[in-house]
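Below is a structure I'd like to ask you about.
A protein chain is absent from this complex, but the other protein chains hold their places.
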Amino acid sequence: MGYRLSDLAARLGVPWEGPGDPEILGVAGFEGAGPGDLTFAVDRQRETGLADVVAAAVVVRPGVPCPLPALRADDPRAVFTQVLALFAPPLSRVFPDGRHPTAVVDPTAELAPDVALGPYCVVGPGARIGAGCRLGPHVVVEADAALGRRCLLHAASQVRERCVLGDEVILHGGAVVGSDGFGFHPGRAGLVKIPQIGIVVLGARVEVGANTCIDRATTGVTSVGEGTKLDNQVQIAHNVTVGRHCAISAQSGISGSCRLGDGVTLGGQVGMADHLELGDGVKVAAKSGITRDVPAGQTIFGYPAIEFRKGFKVVALTHRLPELFQRLAKVEAALGRRREGKDD
Amino acid sequence: MGYRLSDLAARLGVPWEGPGDPEILGVAGFEGAGPGDLTFAVDRQRETGLADVVAAAVVVRPGVPCPLPALRADDPRAVFTQVLALFAPPLSRVFPDGRHPTAVVDPTAELAPDVALGPYCVVGPGARIGAGCRLGPHVVVEADAALGRRCLLHAASQVRERCVLGDEVILHGGAVVGSDGFGFHPGRAGLVKIPQIGIVVLGARVEVGANTCIDRATTGVTSVGEGTKLDNQVQIAHNVTVGRHCAISAQSGISGSCRLGDGVTLGGQVGMADHLELGDGVKVAAKSGITRDVPAGQTIFGYPAIEFRKGFKVVALTHRLPELFQRLAKVEAALGRRREGKDD
Partner (left out) sequence: MGYRLSDLAARLGVPWEGPGDPEILGVAGFEGAGPGDLTFAVDRQRETGLADVVAAAVVVRPGVPCPLPALRADDPRAVFTQVLALFAPPLSRVFPDGRHPTAVVDPTAELAPDVALGPYCVVGPGARIGAGCRLGPHVVVEADAALGRRCLLHAASQVRERCVLGDEVILHGGAVVGSDGFGFHPGRAGLVKIPQIGIVVLGARVEVGANTCIDRATTGVTSVGEGTKLDNQVQIAHNVTVGRHCAISAQSGISGSCRLGDGVTLGGQVGMADHLELGDGVKVAAKSGITRDVPAGQTIFGYPAIEFRKGFKVVALTHRLPELFQRLAKVEAALGRRREGKDD
């Protein structure tokens, strides 16, 4: 069921130390650990609390005094991440090998021989699915869509027609890749739908959260770069370009034709007006509303979002508005008294 | 089709009065009622408008003069709620009894004999489903998940592997329970996925809105307490603990590892930074952004959210900023004139 600490150390290539060589039965965060668990200490506070933690062993930096059995690593979180993978249930428990007999695959679709299809998957005509992909139950891959290798598509996620996924893309439950962009033309009898005939292209190792939506381009491509991670309920509008290695937190929305550079970070519930550009490495605090281009490297906050420290200061001063009004009233009163010759 | 008023009174155990004993054909709110409807009056305004309402009968407090046939109850809304249940179409119209032949149930899953499964349900290996549960079409219950008794899972809702639902849990369409938490570790080649191997546990009578997402814990449990109601498109991140009898309105998002006490109320589109704690009974106004712990019983507002009345005052004063700038400019002008000896 578990692993000896020495065994884990060998698998991960890190030094270990006793007392003893405990069996590790599970993994847990520092606060939630129990007697059979391996946990990890990443900061000063936890490193000094090691005497009180209940755990079988701990991943901790070299040199930190540790009364418990330990794995030693310069980056305890990275090692802990590897251990988590060892304790994860096998993929085949959730995505069994082979094609479930109920999967409907169009005869013109091209699937690598080892693709795993869950019950009721639907793969449309002309679709291509690369080696090692696993599709959960009720996944839909529409006509002429293409998936790279080793993609993981969770239950009821969908890839609409002609969209393209790179290698090792993960879609979580209910994610929609390739919905129509929100484009309408005012006509005599109301809004006329502008056909959305472009596609979506997701780079390698993109992860798309549950119920997140990525709209196809009107013409051309909506793209999300390699390694970028989208949280749940994110909205990416038509013709947006998101760079590589970005992290977009839950419930954020990016309007049409925006361009995000590489390594951009958006907090939760951020909104972004259309046709804007964020440079590489821009960081945006949660709930901000972005209304203009932002140069590379800036951290911004607020609505309209401005440079973070200034935005933060503005908000702090906002909370002092009651004081401000009182002080101004006093000044006015003092001036008024003087004007009437009644100055003290 | 309908019920005599006297019959309703007997079923609900409340007194009734004429004139007559009308047949009640439907139920409607005060403003939308028609001649065959039972409606209800909950406040002074509606109680004084009873002469004008078109309805067959009304639920109203004892002692309130009423020209219409009436049911009398101290809490008219509670009685009306019971009447609504009588007029709801039978569950079996939408969730027919029995297991639809297209439902795919793993042979190692354990289902109570009376579980109703809609077309194309998928129940994975090791899953357990309690007595009286009804699953709509396309519901997915993954490997080793467990449902209590009398749960109602609407179309295309999903429970991912190993997650646990208490008795009488309701999932609305497209709800995702157990998606991966948004956890990544910066590595040399970009963001490295931290395996999310924990679970989600929902207490008894939890209701989860349409397309709402609840992420599984990294390790351990994301939990939502007994009786708590989540509206549509809510996002609950990994390792969050929500207490009992909370009400979280639509499009609100709770970041990782937050802890909410019992009886907490969040308005719509509220956001909450990670690792925060809200005490019992905290109320948060819509669109607020919570950035620090909040003690029990407080009502808060704004971003960053502060005590409600102060937050409200700050906003009101914000709207007076144009006036403030004008007043300050006058004061400066007056001082300037004096300085130049030109004071009036």
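All chains are identified by letter, namely A and B, in their written order; residue positions are counted from 1 within each chain.
In this text, a residue touches a chain if its C-beta (ideal position, glycine included) is under 8 Å from a C-beta of that chain, and two chains touch if they have at least 3 such contacts.
Here the structure is a predicted model, which means the values were calculated and not measured.
Novice: In the full complex, which residues of chain B touch the absent chain?
Specialist: Listed in rising order, the touching residues are 26-29, 32, 77-78, 81, 84-85, 87-89, 93-94, 100, 102, 118-120, 136-138, 154-156, 170, 172-174, 205, 207, 209-211, 226-227, 229, 231-233, 244-245, 247, 249-251, 268-269, 286-287, 315, 318-319, 321-322, 324-325, 328, 331-332, 335, 339.
Novice: Mind listing the chain A residues that contact the chain we can't see here?
Specialist: Touching the chain left out of view, chain A contributes residues 102, 104, 120, 122, 124-125, 138, 140, 142-144, 156, 158, 160-162, 174, 176, 179-180, 182, 184-185, 187, 189-195, 197, 211, 213, 215, 218-220, 233, 235, 237, 239, 251, 253, 255, 269, 271, 273, 289, 303-304, 306, 310, 313-314, 317-318, 320, 324, 327-328, 331, 334-335, 343-344.
By definition in this document, only the chains that are shown with their structure count from here on.
Novice: Would you kindly tell me how far, in whole Å, the mean C-alpha position of chain B lies from that of chain A?
Specialist: Each chain's C-alpha centroid was found; their separation is 25 Å.
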